[in-house]
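Everything on this sheet refers to the single structure shown next.
For this depiction, one protein chain was excluded, whereas all remaining protein chains were kept in their positions.
Lettered A, B and C in written order, each chain numbered from 1.
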Amino acid sequence: MRSLSVARRYRRATRPRPGQATLPPRRRRGAAIKAVRLHAYKAAPTVDTVAEPEITGPSDVIVRVGGAGLCRTDLHIRDGWFAGAVAVDLPLTLGHETAGWVHAVGSAVEHVAVGDTVICHPNISCGLCKACRAGQDMACAKGLNFPGLTRDGGFAELVKTSERAVLPLDPCVEPVDVAALADAGLAAYHAVRKTVPVLEPGGRAVVIGAGGLGHIGIQCLSALTPAEIIAVDRNPEALNLAGQCGAHHRVEADGRHIDRVRQLTGGAGAEVVLDFVAEGTAVQDALGMLATGGHYYVVGYGGTLSIPTLQLVLGELEIVGNAVGTADDLAALLRLATAGQVTVRTAPYPLEVAGDAIADLEQGRVRGRAILTP
Amino acid sequence: MRSLSVARRYRRATRPRPGQATLPPRRRRGAAIKAVRLHAYKAAPTVDTVAEPEITGPSDVIVRVGGAGLCRTDLHIRDGWFAGAVAVDLPLTLGHETAGWVHAVGSAVEHVAVGDTVICHPNISCGLCKACRAGQDMACAKGLNFPGLTRDGGFAELVKTSERAVLPLDPCVEPVDVAALADAGLAAYHAVRKTVPVLEPGGRAVVIGAGGLGHIGIQCLSALTPAEIIAVDRNPEALNLAGQCGAHHRVEADGRHIDRVRQLTGGAGAEVVLDFVAEGTAVQDALGMLATGGHYYVVGYGGTLSIPTLQLVLGELEIVGNAVGTADDLAALLRLATAGQVTVRTAPYPLEVAGDAIADLEQGRVRGRAILTP
Amino acid sequence: MRSLSVARRYRRATRPRPGQATLPPRRRRGAAIKAVRLHAYKAAPTVDTVAEPEITGPSDVIVRVGGAGLCRTDLHIRDGWFAGAVAVDLPLTLGHETAGWVHAVGSAVEHVAVGDTVICHPNISCGLCKACRAGQDMACAKGLNFPGLTRDGGFAELVKTSERAVLPLDPCVEPVDVAALADAGLAAYHAVRKTVPVLEPGGRAVVIGAGGLGHIGIQCLSALTPAEIIAVDRNPEALNLAGQCGAHHRVEADGRHIDRVRQLTGGAGAEVVLDFVAEGTAVQDALGMLATGGHYYVVGYGGTLSIPTLQLVLGELEIVGNAVGTADDLAALLRLATAGQVTVRTAPYPLEVAGDAIADLEQGRVRGRAILTP
Partner (left out) sequence: MRSLSVARRYRRATRPRPGQATLPPRRRRGAAIKAVRLHAYKAAPTVDTVAEPEITGPSDVIVRVGGAGLCRTDLHIRDGWFAGAVAVDLPLTLGHETAGWVHAVGSAVEHVAVGDTVICHPNISCGLCKACRAGQDMACAKGLNFPGLTRDGGFAELVKTSERAVLPLDPCVEPVDVAALADAGLAAYHAVRKTVPVLEPGGRAVVIGAGGLGHIGIQCLSALTPAEIIAVDRNPEALNLAGQCGAHHRVEADGRHIDRVRQLTGGAGAEVVLDFVAEGTAVQDALGMLATGGHYYVVGYGGTLSIPTLQLVLGELEIVGNAVGTADDLAALLRLATAGQVTVRTAPYPLEVAGDAIADLEQGRVRGRAILTP
């Protein structure tokens, strides 16, 4: 669905040529790389030159970045929202949604080799704690270890991550085409997967926000459930994309949208609301659209949920927070993409013009997902 | 656990004598009965004499009340909290937690007969809508049809309900001993049942409020899960009851209770918080006690839940409203009671002194559940 | 998908004319009706004239049959397979898969009225036992009460059933078009619904038998899961139908089909096998197609499952029996049909030529489902 020209030009420059995929990388150790770095909260990130990352542990993996998605979370990190919640040191290379090719590996890494095409799960987990052993990679007992948030991320030519955070891809996949699955897609899939036991035939799912996450969420709903899908967005173009992705109804968020959803659901409200915005009025809108016994999945953030416990109890509502997703979710989502059941709408930007991408995202000018390409 | 003297005296007067259980009831049609009725919001209910209910439909069942539990919800109804949320007409006989003996049945009723000992599910459901067919009696498409809330209830000598809302009991059970299971027990069991998939060995469950609901909830947790149970209450006697019911830890709600729960859970917080209060500071307390990935079950009501969506998302929290319970839940709870795994602590009051019972409940002087006995 | 001519002719004769739907039925009480009846095991059923059924209880419903599906189970009943397993008295009017219009109702029936278009759940359940209250209509504590098996069924002009076994349809639906959903569709949907938690993206589901049940099962799999669907049948025309219904792969059961399924699943076998045959070699075939951790859903019957417990344990296999389905399942399936996600391929036969339909079914000449129309 995306315009291919920018990405193609990029690929010619950086992709390993046929037959060379497993050769040692062309860079010398100690060389410098470009990276988009945040030096102070609420200030614009800059494109810097920094030392390239090096393998220091047996499980380390360094990835040559093919594409890294720009996320609303990058704006929130810039604005200091996470400063209290997780350990963040500045300066920091942003970018937590990355795909590319393996550039170097530590001595214990066996499941990928230099030159392999890979996508990165956003969190580096230990693999041995209770959460990791149950596949809950985001809840690793060692805490978040998250390139682009707690350590240098993927808005760079190279990014250092770890064995468990690297999933091999078919070599014919272009990283720029799938990078958005690593976080936007993953978070959407993770939430949609929770709706599966809830959405029986005749069930209704409202999707608030048909942007980077929402347009993938709609496709996942179509693939995994028999639900009737109602997309809500303030932007008509986003609603068009929603329709192309499989939404059965498109509702413009013009102030009458709660009534419109009530009407589309015969007055009852929807069994499921997936909220990819969760800022501003979205939270109250979502609660107003829920049926008795309804489930509200919160994926976006920024606002405050406020509800009388009487309403929660009388309606027997469930409110479910969603933190990114698991490596298993990412693998499942990749299988959907391979089967053609999910396609990402991307808008590629060269790394050097990261500032333009950020401005476009803030102004609501990006359809689908903006991807930075080194 | 309760003092038996009051109930025994009562029983001699009203229980069908051996061999008489199935005889026609001694009252003539059109006779008058005593009932505790609400005439105006925020005014004390009065003990009135009213016409006795009559069978008018094929599925009707009239129950001679053996005991009817007094619930915090009765205070909330009195104070008008439900006036906007459900259809309530005054004057209204209160009481939605009732057990007794069948007094009269409509022509289509087959599963109980006059004289049978029964307990009443609080809601009269249609049996044919989608929710009813899935056992979700509280979500009946015909809306709440709830003696003591939307029609005359069980603080009376007789109460009229319907076929689906009457569950037969072993004839040796005393209604006064089990009436509290019909709502307090049912709501507690319903919420605890939802925790079963969440509470693995080593899991921790905090119970906020060890009163009428909480002391049953603790016993249900013991019977259904391997969890370590932490009871929180401001009243030391309630905490004693919690300990007798199986709580492993008792925490006085003295302002340092969040810290105490954090300490008891190794700093992590609890996987489950069951909140039978959900008024005042309880809601914020509960959120402060939750572990990452924790589940918060709201059974009480009155307060407002307020939480930044970032906290909901980062913690991947789940917040679950609980509306009473299903007839299946009630049947399961009765099986626990029969097996001795759940016992109700009751404080019986003759119907005439309903005002005393209300005052004791409001002043925190009731341990377990107050039961009105006609 | 079916040829419409036969059904259309029929409809003109028997359907209530516009504006007459709620008029009393034209028949006088005590009139005679045609019915296909079994008089002796292993003998051909005959088309008899019998007294029409009458309302005797408050929950009774008599349905004027619009169409009744012919099922392999009818052959098994004829051959005496159920004689030991359930209470069957001969002579018996066959037919357990019926749709039509309400002809008469008992005094307590409120949710449907004379003239309404309805479909019949195959089992008449009590509504008050533990199983019924949990929606498990087939497991009613009163045992099977199954028109066409334990009492007179739907191969007749009129059939008597009960309130809980009648689901209202949109008046524009033709009973002959949906009758097959009442049992073939229901059984297929019921089994497919159980596969939902098992079939993640990339999962493979084998469907053995693409006949009356199987062709609906394939459509349900498409609607409810992201699975890759592999249809197996010995009949090429049935495989064509499977392809039209959404099967991704079609495998002829020619003796090499186990190998072919193994090949299509990369050697691993399938996560799910749905067996609508379960006679002859189908059971061993199914076990041979299962992956480690695989689930085998048995819907057909007639054969014997035989497996060493070592194989069951090493493979951590699950084997799941499926008995028809619930009223909730039927309602969900009707919603899929309304949304166009499930269509039934039917082959209508006038009631008088029931013998031809039976012969065609036995000889494998029916594609989709044969429907008898009075």
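Observations, loosely collected:
Criterion: a residue touches a chain if its C-beta (ideal position, glycine included) is under 8 Å from a C-beta of that chain, and two chains touch if they have at least 3 such contacts.
Computed from a prediction, not measured in an experiment: that's the story for all the values here.
Touching the chain that is not shown, out of C:A44, C:L314 or C:A359: C:L314 (per the contact rule at the top). Of the listed residues A:R72, A:R151, A:R164 or A:R204, the one in contact with the hidden chain in the full complex is A:R164. Here one chain is not drawn; of C:I62, C:L92 or C:M138, the residue touching it is C:M138. Although one chain is not drawn, its touching partners on subunit A can still be listed: residues 58-59, 107-108, 111, 127-128, 130, 133-135, 163-164, 326-328, 331.
Although one chain is not drawn, its touching partners on subunit C can still be listed: residues 81, 85-86, 131, 136, 138-139, 278-279, 283, 292-293, 298-310, 312-323. Touch with the hidden chain on the side of subunit B covers residues 196-197, 200-202, 223-226, 228, 332-333, 335-336, 339, 341.
By our rule, only the chains that are shown with their structure count from here on.
Averaging C-alpha coordinates per chain places the centre of subunit A 44 Å away from that of subunit B.
Counting partner chains per residue, subunit B shows two or more touched chains at no residue at all.
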